[in-house]
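Missing here: one protein chain of the complex. Every other protein chain is in place.
Order as written gives the chain letters A, B and C; numbering starts at 1 within each chain.
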Amino acid sequence: MTEHRYTLTLSCPDRVGIVAAVSAFVAQYGGWIVEASYHTDLETQQFFMRQEIRADSLPFTAAELRARFAALADEFQMTWQVNDSDFRKRVVVLVSQHDHCLNDLLHRWRSGELRIDIPCVISNHQSLRSFVEWHGIPFYYVDMPKDNDQAKATAFEEISRRFDEERGDVMVLARFMQIVPVDFCACYSGRIINIHHSFLPSFVGAKPYHQAYHRGVKLIGATCHYVSDELDAGPIIEQDTMRIDHGDTVDDMVRYGKDIEKAVLARGLRYHVEDRVLVCGNKTIVFR
Amino acid sequence: MTEHRYTLTLSCPDRVGIVAAVSAFVAQYGGWIVEASYHTDLETQQFFMRQEIRADSLPFTAAELRARFAALADEFQMTWQVNDSDFRKRVVVLVSQHDHCLNDLLHRWRSGELRIDIPCVISNHQSLRSFVEWHGIPFYYVDMPKDNDQAKATAFEEISRRFDEERGDVMVLARFMQIVPVDFCACYSGRIINIHHSFLPSFVGAKPYHQAYHRGVKLIGATCHYVSDELDAGPIIEQDTMRIDHGDTVDDMVRYGKDIEKAVLARGLRYHVEDRVLVCGNKTIVFR
Amino acid sequence: MTEHRYTLTLSCPDRVGIVAAVSAFVAQYGGWIVEASYHTDLETQQFFMRQEIRADSLPFTAAELRARFAALADEFQMTWQVNDSDFRKRVVVLVSQHDHCLNDLLHRWRSGELRIDIPCVISNHQSLRSFVEWHGIPFYYVDMPKDNDQAKATAFEEISRRFDEERGDVMVLARFMQIVPVDFCACYSGRIINIHHSFLPSFVGAKPYHQAYHRGVKLIGATCHYVSDELDAGPIIEQDTMRIDHGDTVDDMVRYGKDIEKAVLARGLRYHVEDRVLVCGNKTIVFR
Partner (left out) sequence: MTEHRYTLTLSCPDRVGIVAAVSAFVAQYGGWIVEASYHTDLETQQFFMRQEIRADSLPFTAAELRARFAALADEFQMTWQVNDSDFRKRVVVLVSQHDHCLNDLLHRWRSGELRIDIPCVISNHQSLRSFVEWHGIPFYYVDMPKDNDQAKATAFEEISRRFDEERGDVMVLARFMQIVPVDFCACYSGRIINIHHSFLPSFVGAKPYHQAYHRGVKLIGATCHYVSDELDAGPIIEQDTMRIDHGDTVDDMVRYGKDIEKAVLARGLRYHVEDRVLVCGNKTIVFR
């Protein structure tokens, strides 16, 4: 896990010889491939690939790897990147008052399970300040009064400013119960991860457990997805469900649901920060 | 499992003393309660109850049990019934060409796992005749040409006639790929069980696996429900999901999905024929 | 959830009329039964029962309920108790260095999901002191040097003294990596809950993930059980499994396994503190 690695991810139009070309490129420098995954999307005939290479098997740095790979990438019209495991992703967490996802993420961070940096936590409530600051992480409050669009717009500008200042890589809405403005979504496309407390596309929008209760479903679920400009309709990264029965009230669902929400968010975020998620239209390829 | 039992199911307005009254009634005759389940619906304040009593512990027949229970039932304004395990439910199976659910149900029937009678199987295709008849079960063909409403109406009249002649208790749509007419649904309310190949309310209607594929969900599911006059919107009896990933095509989903469909239908039907399902509005109470 | 309730649990030799007698007893005082569950163990012909009664539906206190119930209990030779939801169970947590279960339990406690008191946390390491004390919970260190039986015996005496002083109801071994002395187990029979990181009875004892890796199983699991005098062989309260594959190393299993361990322990502890677990020989009845 803690080994130094370079991760190459790419997509390009499918054709014969891509794997051979990339493998030969890596092999000529003695590169040791630790993990390799491929996928072709049948509708778009787009090819997707991910390789993890042991950094110590290559005679040069990630920068040099990028420089040398560029010619091959051009030849195959690749969209691509090389990430270096020594550079941890910077994850800014947004949260309201429900803290189960935050508590879970912070534990995974401080135990070293999630290899990320958390430059700050931002909230529209003060209640979690002490817990966050105990971790040595800065906590910022933004004011989001109900029914005050101007104040909300200002708050999102503040969030945007903080995120950019902190050189954030990804923003996690860890049960941040606010609808994100469309232009904000557009600005950070593919960089905002949300956890929605239903099995999407069932029960979009507010109070999904109430919706589930009234529909009488026998399972509840949670969905981790990239935020897009349509509410709860962005590319899905991870989902899960759990069994309930007729005896469970909405409060029971809320309580049980927390366990799926935090597990699904943690898995989805891990896939993202390990460069396992490639977006293809409104779908994701997740190379687990 | 094969013990002779009476099953009492009831619902009534909730109040103190229902369980005490029913228990005392059963106990005064020495009745041995093998299973007992209760539920109060919080929205309607309706109470639901199910008790299985060993037949040999009572000094009289099911008919006599019904006669004696009537006074108590009146006092509490109960909707109720007593079923005798010696009288197996008569299940008429409707099927098109996909036979995985039919194959599964017939095996559970012939192995004695599902304690039902199957008076006949009805299909709009001839392809399964030989397999059904090998089991010694009559097979009826009904003609359902595409885009011919008159012929369809006639076919449903024929189905209705067969079902009534065979004294059917419940009709199972075991992947019967035809939309059931509204008046037919109304006529057999609570007596038609369908298996839908998605996790409802996601992906109502035709081609749910195609819908799932295009939405990019990470789990697929199946739902067993009573048919109501709104398509795929009746009370849900049982559901389940299974994990897929980006590499799975629609054909893969269809193939994997069969395993959930047949498992979910078999569980749902078993709950129904064992009198474990009580309907409350558009929801079900399932006393497993 | 936060309603004031009395919970009656009992076991006695099975016979006709137990439910009727108990129900009539509760009903005569207008007692409103919110949940009721029954079970008969076929091997011992022992009957088990649990009822939750709304406290405000009864005209007297839990003490008076106990006093009045005693005669009935004698008649049926019941082992029984009445618990009052206003008196929270006092849970002493023991932990070594792995803190995922501790973090999970403390969050459930501070969010009000687990309705318990935690009078103290005891550890043979100092590393979790700050985190525990941030919660306002006393943290006690006990010295458990390797290969020093005398020191260990002293440490367990210290634990025992703390537990008794704090009037503990139950001790939770939240990944407390020490073998508990036999006489200590005997002293607190049915009051020590352990989480073992395998699907018991597979992989008893040390390093179960290593054992799982070498056997090549396709699922790993966790088991929450009461501690008995035989290692990892006490009555099982709750278990779960998750899928792994050939690519997962022992480290991966350790990492994924944490999520099952904390979920299984949290469910098992909740069942225990809500008086849902009744022990029958070396098995448990769990009235969920």
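As a working rule, a contact is a pair of C-beta atoms (placed from the backbone, for glycine too) under 8 Å apart; a residue touches a chain by one contact, two chains touch by 3 or more.
Given the structure is predicted, the values throughout are model-derived calculations rather than measurements.
Within the full complex, the chain left out of the display contacts the shown chains A, B, C. From the set C:Gln28, C:Thr61 or C:Asn282, the residue in touch with the chain omitted from the display is C:Asn282, counting the whole complex.
On the side of subunit B, touch with the chain left out of the figure occurs at residues 1, 35, 99-100, 103-104, 107, 111, 113, 130-131, 134, 247, 251-252, 255, 258-259, 263, 266.
Touching the omitted chain from subunit C are residues 39, 42, 199-203, 215-219, 221, 235-241, 245-247, 249, 280, 282-286, 288.
For subunit A, the list of residues touching the undisplayed chain reads 16-17, 19-21, 23-24, 26-27, 30-34, 36, 38, 40, 57.
One rule holds in what follows: only the chains that are shown with their structure count from here on.
Averaged C-alpha coordinates give centres for subunit A and subunit C that are 36 Å from one another. Separating the centre of subunit A from that of subunit B, both taken as means of CA atoms, is a distance of 41 Å.
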